[in-house]
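A single protein chain has been removed from this complex, and every other one stays in its place.
Moving on, here comes chain A:
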């Protein structure tokens, strides 16, 4: 039982990292300037690396569990988990799958997500599950750079020109309703938290808002007036926006067409 909770929880963390990485990687070769193209692609790479560690661990858990899910199927691996699951089986937050939009939207999505991941990994480092704790400890170093980079860009855009300011406000309109889900635990998250393995994400909300508001204040973006608005959720339970299907179609096309292909 604990194994299954840890499996679902680990998959959720992995899916978040992979889907956001896939989104960011769409910028490769299209960034506004070379240095920032390289930066966002580097962030993608870090997230793919984190996703790999998490998928490897999830595969280990499911293969060793002897549960019905593992019977009669090929052994799970990081590849089968990333390439052969359908959108309803993906457990990433809706925020991660939202389109890149313009640079402001990509930046704001990264800023929201990295700030969340930073707080989450800080706590997860203390997990009694040694593998999750080790992945969190390692990832935190990388996420620290992502937080810094994306925060600086939010300030630069918000406190920049009239146009960059407006674009950031538009991005905020697009993305804000997907931030609530980050702190609404899914069933497996609650169980993982109860078992002491995972983090109760609802406890991260206050600090997240505080950090976001600090940056918004510097970016001359209003820090109030968004309370009580509608928050969209469902991604963690496999109910996604229409965006995820398109992402998976691209991400998985090779393995779907040529199963098990390698190069």
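Criterion: a residue touches a chain if its C-beta (ideal position, glycine included) is under 8 Å from a C-beta of that chain, and two chains touch if they have at least 3 such contacts; residues count from 1.
Everything that follows uses one rule, which is that contacts and distances are computed from a predicted model.
Q: What protein name does the UniProt record of the undisplayed chain give, "2-oxoacid:ferredoxin oxidoreductase subunit alpha", "Phenylacetate-CoA oxygenase subunit PaaJ", "ABC transporter permease" or "STAS domain-containing protein"?
A: Hidden chain identified via UniProt as "Phenylacetate-CoA oxygenase subunit PaaJ".
Q: From the list A:88, A:148 or A:256, which touches the chain that is not on show?
A: Residue touching the absent chain, from the options given: A:148.
Q: Can you say which of A:138, A:165 or A:205 touches the chain missing from this structure?
A: Checking the options A:138, A:165 or A:205, the one contacting the hidden chain is A:138.
Q: What residue numbers in chain A mark contact with the hidden partner chain?
A: Here the touching residues of chain A are 35-36, 38-39, 42-43, 45-50, 52-53, 118, 130-131, 133-135, 137-139, 141-142, 144-145, 147-149, 151-152, 155, 215.
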